[in-house]
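A single protein chain has been omitted from the complex, and every remaining protein chain is retained in its original position.
Each chain gets a letter, A and B, in the order it is written, and its residues are counted from 1.
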């Protein structure tokens, strides 16, 4: 059955959901878990879970690659009515995944040692985010 | 059974296929739908479906990030025989997804209110594109 993970965000950055996914998968067997964020201004990443500087640097890189729409370099953008962070959020959500599919063995996601699952919030204001999840048996 | 969606494109930009996917899923139950574009110069996006300026701005951003190969800044590229839009199309197809996996509940894709499914054509000339689709029951 489909499950919805509810994630409350409070500004741009990575929010780890690995523990939530692990707990939900706990009684499943072999298969895959599918995750999809139900929004167009946030992404889902599998990323390194050891040094929090990695998460900080990811945000710093993408903020430079896709500056706010009130930055002079971005003045060609037209979708600006919802704020200077809105169109860059859509661009980041095109560039980084919104759906992930992860193999599962004996109820455990087959992540590597250093991999965690993250919601990457791209908007400035707090948002209530939904991640739809489905488990499929192999 | 695998299905092929045929999409005729007529220049770069986003082509919505949400309706086609919804109709095809109509008699399925719970599970996931897998979509994969069978080409290396187009992408599949889940993106905002309300303001068409978002689609225009996405194209504008990626055309600036990955200019045509006859642009002076791109003169280091070697794969140029198929036209100045060809290698940039491969780069965009590396940067934006070519496969999507979407949870399905009661025959309906679990998309958020503002999410649509799009083929993003990266080539200039018209192309006949194929998107392979598979439904898996949960």
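Following the convention adopted for this analysis, a contact is a pair of C-beta atoms (placed from the backbone, for glycine too) under 8 Å apart; a residue touches a chain by one contact, two chains touch by 3 or more.
This one's a predicted model, so the numbers in the text were calculated from it and none came from an experiment.
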Among B:16, B:30 or B:130, which one touches the chain that has been omitted from the display? B:130
Contact partner of the left-out chain, one of B:12, B:68, B:97 or B:116: B:97
Identify the residues of chain A touching the omitted chain, counting contacts across the whole complex. 30-32, 45-48, 51, 53-54, 56-58, 60-62, 64-65, 95-97, 100-105, 110-112, 114-115, 120, 136, 138
Footprint left on chain B by the chain that the document does not show: 1-2, 34, 36, 38-40, 65-66, 76-79, 87, 90-91, 93-95, 97-101, 130, 132-136
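We take it that only the chains that are shown with their structure count from here on.
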Just curious, how far off is chain B from chain A if you go by their C-alpha centres, in Å? 19
